[in-house]
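Dropping a structure here in structure tokens format, bear with me for questions.
Missing here: one protein chain of the complex. Every other protein chain is in place.
Up next, chain A:
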């Protein structure tokens, strides 16, 4: 009975049974003595795999990966090249559409009340002169349009009117333009300068007050001054050259009234002011040339034209500068001769013989806080408005008497958002230039006017021009 069963054991089963295959695992320890492992010794491949796993993982200490070499080729920009690109001012764009029927700025245009709320384009000559005296700022959106044009707003008409008044009366207008961020304070100065250039005023512009006081340009004590004043020759050279280029026509017409023995070059009396300005060839004597030029412009009874003196970023010259004296004491900004000249004019210590204006604009983007200046300006504004005059904070001791003295007689022009009418004019200009691709109607104007914080022009530009959406 048992034979068939035992025989059956020897017979190979007809249907193979599914037995889980015994996999020869080679990950185990190599010292195993089992036969299977002895028959299949651990293969090289396995160890290689282990090695590759380990070699693939590296501890990374830094947060950022090093880039593979050879990723970026090409020359890195030279020193100063990046800044030049950043500060580049592009005044026209051939991709923008020319705006038909745009008036060109004339000498009387901005003084006329009728022209408030219109857009005018700057004539080519004025563009060049304004560019020389650095009236255009890299943050303004000139490069989006075919021709540099600007909105004549009610504040412009007001300012130009005051300038004309003072020129007619041979008086000096002392005015500070203040207002919120991006409201167009620098633009108002530019309009003043354009008006001055068109009316043959002598225009002197200090485009960035911080260049004078942040210890970024050379300085030296002026011998024979007490208390010591400091001249900034490099800056003076730049300034004289800018004044010379921008006011060439007027300076050629005027002649000198004094001899200037301190200058390296002999400038005889009755030579043109252009010759005097031309004598500033190198930085060493530049301050003296500028000083001589200023004296000539201040000469009484010589038929001098009105003068426009402008400065942007008033806060920077109303504080202690970053310069140090020989005794390593901080130098007050008003001890810098060029700044002193400006603040004296602002304080009304200089009477321009042909009248003129001293305009300063505060800055909100990059400016230190100057409590004295803020207080003085709010006091002047309150005086003009007939409101209650703010007083000193009795618990604050860092008020600066020199600052307050320099701002005793100024007028304050507050700039805020434009009206909807002006907003509409400027938006129609954008639409005609092809930058704003929308129908300019009441709804659109109000939308942008609201988004721009009640017509703050810079914010309106941000809200309508710098968006990629249609």
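In this section, a residue touches a chain if its C-beta (ideal position, glycine included) is under 8 Å from a C-beta of that chain, and two chains touch if they have at least 3 such contacts; residues count from 1.
Throughout what follows, contacts and distances are computed from a predicted model.
**Student:** Looking at UniProt, which of "Mannosyltransferase", "Calcineurin-like phosphoesterase domain-containing protein", "Small ribosomal subunit protein uS9m" or "[histone H4]-lysine(20) N-methyltransferase" names the chain that isn't shown?
**Tutor:** Protein name of the absent chain (UniProt record): "Small ribosomal subunit protein uS9m".
**Student:** Please pick, from A:348, A:434 or A:453, the residue that touches the omitted chain in the full complex.
**Tutor:** Candidates A:348, A:434 or A:453; residue touching the omitted chain: A:453.
**Student:** Check the options A:94, A:439 or A:467 and report the residue that touches the missing chain.
**Tutor:** Residue touching the chain left out of view: A:467.
**Student:** Suppose we count only contacts with the excluded chain; which residues of chain A make the list?
**Tutor:** So the residues of chain A touching the missing chain come out as 57, 180, 417, 442-443, 446-447, 449-454, 456, 459, 462-463, 466-467.
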